[in-house]
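Okay, here's the structure, questions in a sec.
Removed: one protein chain of the complex. Kept in place: all other protein chains.
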Amino acid sequence: MARGVAKRRATLGAQGQHLGEALSLERKLELYYWMRLTRTLEERLVALYRQTKVVGGLFRSLGQEADAVGSCYALESRDVMSPLIRNMGAMLVKGATPVEILKQYMARGDSPTRGRELNIHFGDIGEAGRTRGFLGQISPLGDMVPVMAGVTMTFKMRGEDRVGLVYVGDGATSTGAFHEGINFAAVQRLPLVVIVENNGYAYSTPTSKQTAAAQFVDKAIGYGVYGEQVDGNDVLAVYDCTRRAVDRARAGEGVSLLEFMTYRRKGHAEHDNQSYVPAGEIERWAEENDPIDRFVRVLLDREKVGQDALDAIDARIVREIDAATDVAEASPLPQPLDALLGVYADPPAEHPLWFREGADVSSLGRERPEGWGTWDPSKGGAR
Amino acid sequence: MARGVAKRRATLGAQGQHLGEALSLERKLELYYWMRLTRTLEERLVALYRQTKVVGGLFRSLGQEADAVGSCYALESRDVMSPLIRNMGAMLVKGATPVEILKQYMARGDSPTRGRELNIHFGDIGEAGRTRGFLGQISPLGDMVPVMAGVTMTFKMRGEDRVGLVYVGDGATSTGAFHEGINFAAVQRLPLVVIVENNGYAYSTPTSKQTAAAQFVDKAIGYGVYGEQVDGNDVLAVYDCTRRAVDRARAGEGVSLLEFMTYRRKGHAEHDNQSYVPAGEIERWAEENDPIDRFVRVLLDREKVGQDALDAIDARIVREIDAATDVAEASPLPQPLDALLGVYADPPAEHPLWFREGADVSSLGRERPEGWGTWDPSKGGAR
Amino acid sequence: MAEITYLEAIREALFEEMARDENVFMLGEDIGAFGGAFKVTEGLMARYGEQRVIDAPISEIAIVGAAAGAAHMGMRPVVEMQFIDFLANAYDMLTNYVATARYRAFLPCPMVVRGPSGGYVRGGPFHSQNPEAGFIHTPGLKVVYPATAEDAKGLMKAAIRDDDCVLFFEHKYLYRRIKGVMPAGDHVVPIGKARTARDGRDLSIITYAATVHKALEAAERLQAEDGLSVEVIDLRTLSPLDDEAIFATVRKTNRVLIVHEDTRTGGIAGEITARINESCFAHLDAPVLRVTAHDIPLPYAPALEDFVLPQTDDIILAARRLAAW
Partner (left out) sequence: MAEITYLEAIREALFEEMARDENVFMLGEDIGAFGGAFKVTEGLMARYGEQRVIDAPISEIAIVGAAAGAAHMGMRPVVEMQFIDFLANAYDMLTNYVATARYRAFLPCPMVVRGPSGGYVRGGPFHSQNPEAGFIHTPGLKVVYPATAEDAKGLMKAAIRDDDCVLFFEHKYLYRRIKGVMPAGDHVVPIGKARTARDGRDLSIITYAATVHKALEAAERLQAEDGLSVEVIDLRTLSPLDDEAIFATVRKTNRVLIVHEDTRTGGIAGEITARINESCFAHLDAPVLRVTAHDIPLPYAPALEDFVLPQTDDIILAARRLAAW
């Protein structure tokens, strides 16, 4: 792998991680905040899951927080990001709120998708400033790459100074959608950053059964795009590498393919017992390569931050999540008839089928959200 | 491009074209025969097309004969090859007969597909020896790569000493099917050679709008497979390069991706006027880089073959094609009711719909071809 | 006013909509300088430039997906499938991503996916398909399939202006064979409304696309030879279906023949039969009958293709059976 990295670095001329280092202490503490918020919020979700308050599966990004947070932190608020299931951290950085995420997992009626779609499969895109710029994925893997090619194509057509970023897993690189999408974007020289999160597994499938390539970044040359590989558990290096690609995109230099080396410490979803993982592997990553522990050491040792400062942030996060949980738990469940709304713009609602004639449709037609609708720009929200 | 070639050659260590040079004169003359047969047969098809005896479109490989013939010539008869529309030469080398091809283009009832499918969309695969080992494609581009992955997977499962070869165009490399298929084959280390015929255009689309890569062979490293680029109009170099990849596959070294640099001198199909081609480009290739002219010079100058020997081959080819044309033109058209046969193994025939009750179905159920059925192993056929 | 072909009518609609709305753009394979495999987009790039008439790599997933992304951002993409058969290559993107976008995520996805469809042209199994059934079955998509030049233009303009994804089937057999005079002004034909192609009293033929013309031919002959008054309904839009128009003709003639070029099993005739059955059972004097293609991949040789596809004589035979019921 080192060889690979070296070669890429050499041929593609990345420059260490000075952009990350150069961040002010305040911004570095923001990075810490987002990573810790991600982890703590997921832990809260686990608790709710155990209480069977979560509908459906629960997906963790334990150990991948630096990859999601550090990369999305390199975007401006006007930019657009499309996450994967393990990019809750990126969603938070881009402005998704814990309340929204909790409501989504609990399938509440006033959640961003009104209980229609799962977990972080929601978003908020459109005009810069009026939207936060994230686009939730759908389950079929790879599909968001072509879609984000289309989103960034509009930036180019309109001469907007905006960039797109899309995440795919090591497994998703095998899909036709990934291939067609990145190739399309490369040919059109679109301002798109494609991040391959190599966390070692696709469900139970190790990377060795996903590709014969020495590394995913080797695909860059085959698409004629800029490529870089980075330690995905070093949040400053991740920021640095992503920022460089984002700047290239902004400068009209087109697509980048970035490979983040990280590790999926939890199962594919909560139910997965990871029987397929070699003994000790998870523990080793947890002990030696936890992205938060690593960054805490940087903050304490190199940045001379006091432990009390970090404790204060942690405490603030717990308060925020407690408050968010209360709001989410108090929020209403969807009403059956809501199911009939908004399959089409016109007609605005479907009719109940004849054998549901009883159904009271008087309530129908109320809800006509303009956008994702759960976020109030005036109230704001992170970034 | 030179840079690219050099780099590939360097990193992947191809070794000139000695395997081609090393062929006996007799075999070199076979190469000449196949290339000339391809061109002459296509010219005959053009004549028949002008007489409206061809049903549907006509596709030419003018100027690409070396690529199709030289590569397929590197296979053994037990190996399996899947052609594209411009690989009639490869079909002939693998044993498809001019009569079969003429009947296909004329949609005859005793053509290999009984008038159900077009042009060279037919094949003959299965047991080594009992079949000629070619598998006709379907129209959706890229689909044959996964299918040939499956064919070669059986070679590996059964420990058979057989290799597969599949052609894709520069345009087809953009499809999800190509990507998923070659990646699948690479991971499984299947004995498959994937040839990208870079003839500069996909219908009207130049290569620059198909990929941002400097060259298609650059995709090899991203799939973790052996890659080589070669002058597709030098039949000996093509043979040499393909033979090397075939030998690797046979030796269990897995997939190769070969890029053949060639040029499509005719339109996508006969109807295409090539308005999109820069002035002089076609003429330049015709004058300076015709694969048959080039090989004739090799034969005359370096191999000291007499012009009369080549003329004799040309004359023989004309006789063969005249005879084949007579057979094909005399062959029967399909009968309407034949349409009902063989959608499923069981039932063997569909019923005419009620509004065709009149139809005489007494003739049905006769034809149950075992395989492609138009080729008689005992009678043989080329190779 | 001069007559123009079905194909020219579509092109005219594209020109007018690109002029009307700068958010409209074209995306597809070989549609730019070349003007597309059937020349439908000819002249658009010269007029509107490479930014709005984009040649794509051979990647239907990317083309449809990119159109969806652009549509989310307020653009109005018009995508060409070089042959409508290749919708199959983008089936996931269309049915899973595009069709559900508004419902699952309040994402507007106004886009048109258009292309040449249909048989009777010796195109073989992969250049002759009528794959509408799979998309009519997909909530969130709309499907139109015009039979006349006037409707081809008017429905294209409506499709481009629709706020959801519309699949626009262009029958390649009709491209240059059918002509019409375009109504003056901004000619828009509403999506979801069928058309009475011929008035009649004795029985109704419900159909669309190329078989509308076969049905009209059959109706003429039935009038002349049998004195039968046959009504022909051209559905024009397949999703959403115009139930009112369908039920009205059933109540009027009490005898219905449904004709489509698509294969029989699972074709739209089944759905229409079920709706008639549910809503007009008491008005049926005879069973609803179907004339369709056989359940066979479309073969290429003329004799075979002609056998598999429905022909005018088949419609006549079926209509007589129905009238005599």
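All chains are identified by letter, namely A, B and C, in their written order; residue positions are counted from 1 within each chain.
Criterion: contacts are C-beta pairs under 8 Å (C-beta built on N, C-alpha and C of every residue); 3 or more make two chains touch, one makes a residue touch a chain.
Worth saying up front: this structure is predicted, and the values here are computed from it rather than measured.
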Per the whole complex, from C:Ser59, C:Gln82 or C:Thr95 the residue touching the absent chain is C:Thr95
Contacting the left-out chain: of B:Thr154, B:Ser275 or B:Gln307, that is B:Thr154
Touch with the missing chain holds, among B:Gly57, B:Gly70, B:Gly181 or B:Gly227, for B:Gly181
Even though one chain is not shown, chain A touches it at residues 55-56, 107-109, 113-118, 121, 138-142, 171-172, 174-177, 202-205, 209-211, 275-276, 333-340, 343, 350, 352-353, 355-356
Against the hidden chain, chain C presents residues 85-86, 88-89, 91-92, 95-96, 99-100, 103-104, 125-126, 133-134, 136-140, 239, 241, 263, 265-274, 277-278, 281, 284, 286-290, 295-297, 299
Touching the unshown chain, chain B contributes residues 113, 116-117, 121-123, 125-126, 135-136, 138-140, 143, 145-154, 157, 176-177, 179-181, 183-184, 187-188, 342-346, 354, 369, 371-373
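Operating definition for what follows: only the chains that are shown with their structure count from here on.
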At the largest C-alpha centroid distance from chain C we find chain A
Note: chain C sits from chain B at a C-alpha centroid distance in Å of 36
Chain-centre distance (mean CA atoms) for chain A and chain C, in whole Å, is 40
Expressed in whole Å, how far the mean CA point of chain A lies from that of chain B is 45
Multi-partner residues in chain C (2 or more other chains touched) are 56-57, 59, 61-62
So chain B residues touching two or more other chains come to 174-177, 209-211
